[in-house]
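Missing here: one protein chain of the complex. Every other protein chain is in place.
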Amino acid sequence: MNAMTDKIRQIARRLLEEGKVDMVVGFRKGTVPMMSEPCFIKDSARVDALVWDGNCGINLANYLTRRKERMAVVAKGCDTRNIVTHIIENQIRREQVYIIGVPCQGMIDKRKVKNLADGEVLSVEEKDGKVVVTAGGGEKSFDRTALLQDNCAICHHKNPALSDELAGELVRENPDVDRYEDVRKVEAMGAAEKWKFFDELLSTCIRCYACRNACPLCYCPTCFVDESKPQWVGKGQDPTDTRTFHFLRAFHCAGRCTDCGSCERACPMGIPVRQFTKKLEKDAKELFGWEAGMTLDARPPLDTFRPDDPGAFIK
Amino acid sequence: MRKAAYVQYAQAVPLKYAIDSANCIYFQKGKCRACEKVCPTKAVDFTQKPETVELNVGSVVIAAGFKPFDPSRFDSYNYANYKNVITSMEFERMLSASGPSMGHVARPSDHKDPKKIAWFQCVGSRDLNKCDNPYCSAVCCMYAIKEAVIAKEHAGAGGLDCSIFFMDMRTHGKDFEVFYEGAKKQGVRFVRSRVHTITEDKATKDLSVRYVTEDGALAEETFDMIVLSIGLETPPETVELAKKLGLELTSGRFAQTGSFTPVSTSREGVFVCGAFAGPKDIPQSVVEASASAVSAGQALAEARGALTKTKEAVPETDLRGEPPRIGVFVCRCGINIAGVVDVPSVVEHAKTLPGVVFATDNMYSCSQDTQDTMAQIIRDNRLNRVVVAACTPKTHEPLFQETLINAGLNKYLFEMANIRNQDSWVHKENPEAATQKAKDLVRMGITKAALIEPLPEAELDVNQTAMVAGGGISGMSAALALAGQGYETHIVERSDRLGGQALNLHKTWRGEDIQAKLAEMVAAVTKNPKITVHLGTEIAGVDGFVGNFKSALSKGGQTTSLDHGVAVVATGAGELRPSGYAYGKSPRIVTSLELDKKFMANGALVTGLQSAVFIQCVGSREPERPYCSRVCCTHSIESALEIKRRNPDAGVYILYRDIRSYGERETLYRQAREAGVIFIRYSVDRKPVVEAAGDTVGVTVFDPILGRTVQIGADLLCLASAVVPNDNTALARFFKVPVNAQGFFVERHAKLGPSEFATDGVFLCGLAHYPKPIDESIAQGQAAASRAITLLARKKIRMNGQVAKTNPALCSSCGVCVSVCPYKAPSFTTQGPFTGKAEINPVLCKGCGLCVASCRSGAINLKGFDTNQIMAMLEAM
Amino acid sequence: MKGLLEHMGIEPGRLHFSWISSAESTKFVDVVSQVTESVKALGPAQNFIKREPKVA
Partner (left out) sequence: MRDLKIAKTDWAKGVEKLFGPYRVFGPKKEGLFHNFARLEKGEAPDFSCKNTRLSAKGLIYPQTEKMFEYTLDPNKPDHHVHKEPVKDYSPMAVLGIRPCDAKAFTLVKLNFDTPEYKDPYWIKNYAAATFVGLACDAPCHACFCTSAGTGPYDTAGLDVLLADAGDFFLAKVLTEKGEKLVAAAGWAGAGDAGAFEAKAKAAGDKVVSKVNTAKLAGKVTNDLHAAPFWEDLAFACINCGTCTYLCPTCWCFDIQDEVCGTEGCRLKNWDSCMYPLFTMHGTGHNPRGEKAQRVRQRFMHKLKYFVDKYGAGIHCVGCGRCVTACPVNIDIRRVAEIMNGYEPGKDCAV
């Protein structure tokens, strides 16, 4: 039992008992290794189902929309930024959510673990910055930092941007981390090379939309890909359509993406789909000095117009 | 010589032929009438006779215009004899795409492309020796530069050498100075010299001129062509008319008006506008047109509406449940379209398309008889969508929509395909492709038409109150004009006094006493029961839209709210506080306005002046202020004359770059010279040097005529300082109107909409628009009021039906539309099944499409430009 | 938009943005000719064209 889990349970119990909230949204232990399942608890007697570990990578902001209840939510840095975005975009009301902020040490990338493990992974234990992986071929221990999801490794907003209560000590941020090494690599490529890069990236996509659905930003009643009149994009397995879907999805997230990594984590085919959203996340930072979800007081740059908006692309 | 059947010019609206009886065989010889036989619409009627119609009117507006000066009487220019000497009007026609040479510049003698063209300015202007036109025609400098630039651009890489021979370059209009500087950069040569004689080489027909260069040397140069920049003059018939009406004329034979009554003639009830009230350019003519309309209307305000006929409204047909029945009308536009596009094949193509139940071609779709026929066809064939393939919706859509209304259809059931401006005109050389393109455009239009729906128009009461921001001369004249027509008007003035800049001015160039006239005007404003004056008040915010503005007025920390239907922006401008020329170092160095104050106070400084120097263009025509302040030349000359009047022996010097005494102000310039005022030109890179030493001011300037430096010891130095706009950013934001780089407001259209903004219900006048003298400020004030009244008189306005609309089922409530809309049209529904979803107030919506583009969920459509309609058009392409 | 398209491998020069007022006919002509030239120089687009759906 880790201290964070303990604290979360305490807070959840208190909130439910005091009737402050109708439900607590958090994670429970999963049925397979490296999986924690988003869940809700309405009964204070059941708060012990809640856990916190390195497998809580799914963005819980996604679970708060279109609900009537007063909710408490266990939220790490990126989750809180998406909650802020939801509040700005009228998806939830601030008074409707009680944010149990979790200073986050990063989430474990199950694909990295699988690649490093010897055979099928049977169990994974986290302890003191180490991760012990038991696999078919035996037990191995790794530094936790070596197993982090890519987005967590370059995270510089680990602490909640907005919270009502913290479930642990704030952690040290790493503001100087180079967040865009990968984007710059692509930027430096020639047009043909870029095209090929993304072609290869997308070759295994099955259009299951797990990336879209795991993303808290995607909440339109009807997604443009599902629209049939007009049919903005073909529904089949054509590579052009697949590319259109991914880039338009990214475009819809421009200035709103918090690089929470939910999309990439959800992809059943292991496609690094953050490569699409990250370019625009970088642009929002560089052109508008904007990072999504850091404040309730301003709308994302693409939602507003200012005469002094950068317009270098207009000639 | 034009043909007997002619149209005035190719883009005339309406584009109708007339018969010139002087050239018609039938009228001259009594036989022919061929046109009557061939006319398919039987439009030719030879039985028409001149009729005399008697009208009983309350006011008369004379807009008789001008005649271009005829230079054939000038022997020295040999216009009558040398083929390659042409007038600027002829050159203008050459440049016109629809002109005799289709926009190609060719030498009349041999039709070769000219390589070297010269313009001679002031032909028939500023000239009392060879003709009797003492005035400056005010427009020729600018049009000559424009012609040179266009000719140069047209010549392209082949190169064209353009030279303009001038005395003073008068680019005093808004944005003209920038154009002048641009022309210099493009290589147009400006030669300050008046040429006396042109000689033609008999063999080559080249033209040789001799002229004196600025440094006094004699030069000779040969040109392929010479364009005479001819001036404007009042034609004898108009002079005759003026006599008949008993109107006084000026020395230049223009209608006599007053600075405070700029569109009133000497006879009550007779008003004037345009070039008959003095030579002027388009914007000023348009301003006067509006001003004369409002002035003429003032006397008639009570009779308004008495003689209008109410049009009978045709009830709108209910189309619910009906499949599209599309009618297609393909216009031949005479030969404009049919000369290039195979119109019958376009009609045939249209007939094959789904939904089309009727297709035909028209000779001129816009003619009244065709309109009537179309309405009949619509009724007979029960058409419920109409596509017209013709010219541009910009000019003609309203006309055809009217036809739909007359036929009982909602006016939005209409779609236009532009097969003229965007097809036959631009693909003249490729008729086949043009026909194909016409078919494509028509097909796209039809495909869209099948999907268009009738749209309702929101109707809105107009609050019949006006707010005028600014209580200066122009603001007050706007208010008086508005109140004169019976509308409640509020003047909001920041200072604690009405009058604005006029309070600082002494006399007009016509010699009128400004303070006396101003006092009359202020009294008229304060006495007027319809006008409320808010002094010491600022506008703190503006909400609402045309017909229903709500402005927050802040006075001494207290804010009140004013509801008004229209707003006139007359916030004025100020005088630049000069830097340099030792300004501030001596009490003897003053600005123009400071000098006027001293005149008015009759202070010590202006009595017994022995010598005075004026420096022009202080802060104007500089890189940081690249505009001419328009008023300063005349102002300085008037002040110089005032000094001369007080002491005829005083030495008065005006140091200038170009004297811009445009129009009849030129006579004042002449008077000054006659009175002994000395004019010394300086160039911008060799400005006068001023030294404030003891009780006199030393001015050193290089005189290009003497070719040496002149030193003047002056008792007074007057700096003709620039007119600078006030900080207009807040007001610009409140009314969502633009401000240009120099800080002046940007009008709706530089030529045709000088007194209004692109934002509905907001109007503009006075110095806030551009520097201008009192007469022009008053005219513009009246013009702004005139434009405003066109709205106020309607009582109700209908809003455009082409507005955005949300589909609540698709809306994700993200609020982007609410945040991006500049007009505050979207909001969240507060009740009903779609609570929390966005909806759009059709009254506030301008149909700009910003929300449509920014909606991630695709929940917003712009009616009339629905996604499905656009996609259908793309599919049809 | 331009940035993203170029990021994914559409050649720069295929998408162009300009502010041109209705009065700036010369600029319009210039821009259109310039864009036409630059697109012609790039040749026909090879990418992002749906030819045949990739189907079985």
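Which chain is which? They are A, B and C, in the order written, and residues in each are numbered from 1.
Here is the rule we use: a contact is a pair of C-beta atoms (placed from the backbone, for glycine too) under 8 Å apart; a residue touches a chain by one contact, two chains touch by 3 or more.
Just so it is clear, the structure is predicted and the values come from calculations on it, not from any experiment.
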Touch criterion as defined above, residue of A:K20, A:R93, A:K185 or A:K235 at the omitted chain: A:K235
Listed residues A:Y180, A:Y209 or A:F251, member touching the removed chain: A:Y209
Residues belonging to subunit A that touch the chain removed from view: 30-32, 35-40, 58, 62-63, 111, 120, 122, 136, 203-204, 206-210, 212-214, 222, 226, 228, 231, 234-238, 265-271
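Everything that follows uses one rule, which is that only the chains that are shown with their structure count from here on.
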A-C or A-B, whichever has more C-beta pairs in contact: A-C
Whole-Å separation of chain centres (CA-atom averages), subunit A against subunit C: 34
Sequence positions of subunit C contacting 2 or more other chains: none
Junction residues of subunit B, two or more chains touched: none
Subunit B-facing residues of subunit A, complex: 88-91, 219-222, 224, 227, 229-230, 252, 299, 302-305
Residue ranges of subunit C touching subunit A (in the complex, touch as defined): 1-12, 16-19, 31, 47-50, 53-55
Partner subunit A, residues of subunit B touching it in the complex: 809-816, 819-820, 822, 828, 836, 850, 854, 856-859, 867-868, 871
